[in-house]
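Sharing a structure with you now.
In this view, the complex is presented without one of its protein chains, the others remaining in place.
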Amino acid sequence: MKIKMKYFGMIAESLGKEEETLDLDIKMVSDLSDYFLSEFSRLEEMNFQISVNLNIVPAQFELSENDEVALLPAFAGG
Amino acid sequence: MKIKMKYFGMIAESLGKEEETLDLDIKMVSDLSDYFLSEFSRLEEMNFQISVNLNIVPAQFELSENDEVALLPAFAGG
Amino acid sequence: MVKKKKSVLTKGAISPEIIAQSIAHHSVGTDIGAHDIFLGQVRADTANDKTVTAIEYTAYEEMAEAKFSQIRESAFAKFDLICLHILHSLGKINAGEICLFVFTSSAHRTDAMAATRYIVEEIKADVPVFGKEIFDNKSHQWKVNK
Partner (left out) sequence: MVKKKKSVLTKGAISPEIIAQSIAHHSVGTDIGAHDIFLGQVRADTANDKTVTAIEYTAYEEMAEAKFSQIRESAFAKFDLICLHILHSLGKINAGEICLFVFTSSAHRTDAMAATRYIVEEIKADVPVFGKEIFDNKSHQWKVNK
C-alpha cells in the first residue's frame, strides 16, 4: 500500500530526506516501525512517535492507502 | 503620649482628614482602637487594620511616644 | 554596598510601551529561558446600573514600598529567579488601562510562573493600596480585594 511519509528534526537529518512515498506490503503502524528500525538502525537510539493523518497513533493502529504518516522525534517547542 | 496618626481610603474620607497628631493617655493598640470606635462610630462598619511604624500589629501591641500609627481599610491593590 | 532603591509605585497607568521596553531590556539576559508577566487591568464593572469608569489608587506609600521590598526578597528566596520587576499605579486609572505589572524571569518556566502567582497574591493581601471605584454617574465606592 502507498504511504506518504514525512520526516522531521533529527530523523529527517539522519535519513537525509524530509518526505517520500513508500509502497509497502504492511498493515499496522507496528509493521511500519519494524520496517524503519530494520532499514535505518540509527532510529533505535531516537525516541520517536508516529502520527497518521496528523494524530499520534499507537502501534496497533491500522494503516490505509494514502495515509500521511510522520516519524516525529522528541518535541522541543516552547 | 503623642501619636502621629495617618488615615487612608474610606477611613480618611469618613474622618475628613488624612493625618493628625493625637495626645492620648493610652498604652496599647487596643486602647487606640477603643478610642476611635467610641469617637467615630462609623468605623465599626469598616474592616480595618492598624499599623505601627509601617508594620501591621495585633491589639496587644504596646505603643511608644511618637509612633506613626495608621488606620488601614481593606486593601485593593493589584 | 549601595542597594539600588527601586520604586514600585508609579503615577498613572502602565503603558504597553513600558512593558515592551522592559521585555526588550532582557534580551541581554541570555541565561533567561522564561518570562512570566501578570497585568492587572481596570474593569468596567457594572453594579446597580452604574458602571466603573476608573479606579483612583492611593497608598500608604512608605509602607507599601517596604512591603513590595519584602515581597521581592521573599520571591527571590523562594524561587530561582534571575529578574523581577513590579510596577503599581497610583492616581486615576481608567477602565481598560493597566494598573499592575509583575514581570519575572528565570532559566526554566516553573520558577517564573510560580513566582508571578505568589507575588500577585502577596500584593493583593499585604500591600496598603486603596482603590476608589468611580462610576459613570460620578458616585464612587471603595474597592475591596477578594
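Read from first to last, the chains carry the letters A, B and C; within each, the first residue is number 1.
We take it that a contact is a pair of C-beta atoms (placed from the backbone, for glycine too) under 8 Å apart; a residue touches a chain by one contact, two chains touch by 3 or more.
Computed from a predicted structure; not experimentally measured.
Considering the full assembly, with which of the depicted chains is the omitted chain in contact?
Among the chains that are shown, those touched by the missing chain are A, C.
Spell out the interface residues on subunit A facing the chain that's missing from view.
So the residues of subunit A touching the missing chain come out as 6, 8-10, 13, 51, 54-55, 70, 72-78.
Since one chain has been left out of the picture, which residues of subunit C touch it in the full complex?
Touching the missing chain: residues 16-17, 19-21, 23-24, 26-44, 95-98, 105, 107, 109, 112-113, 116-117, 120.
Basically, only the chains that are shown with their structure count from here on.
Based on CA centres, what chain would you say lies at the far end from subunit C?
Ranked by distance of C-alpha centres from subunit C, the top chain is A.
Between subunit B and subunit C, what distance separates the C-alpha centroids? Give it in angstrom.
Distance between chain centres: 26 Å.
How many angstrom lie between the centres of subunit A and subunit B, each centre taken as the mean Cα position?
Computed from C-alpha means, the inter-chain centre distance equals 72 Å.
Measuring from the mean C-alpha position of subunit A to the mean C-alpha position of subunit C, what distance in angstrom results?
48
Can you pull out the residues of subunit C that are in contact with at least two other chains?
Touching at least two other chains: none.
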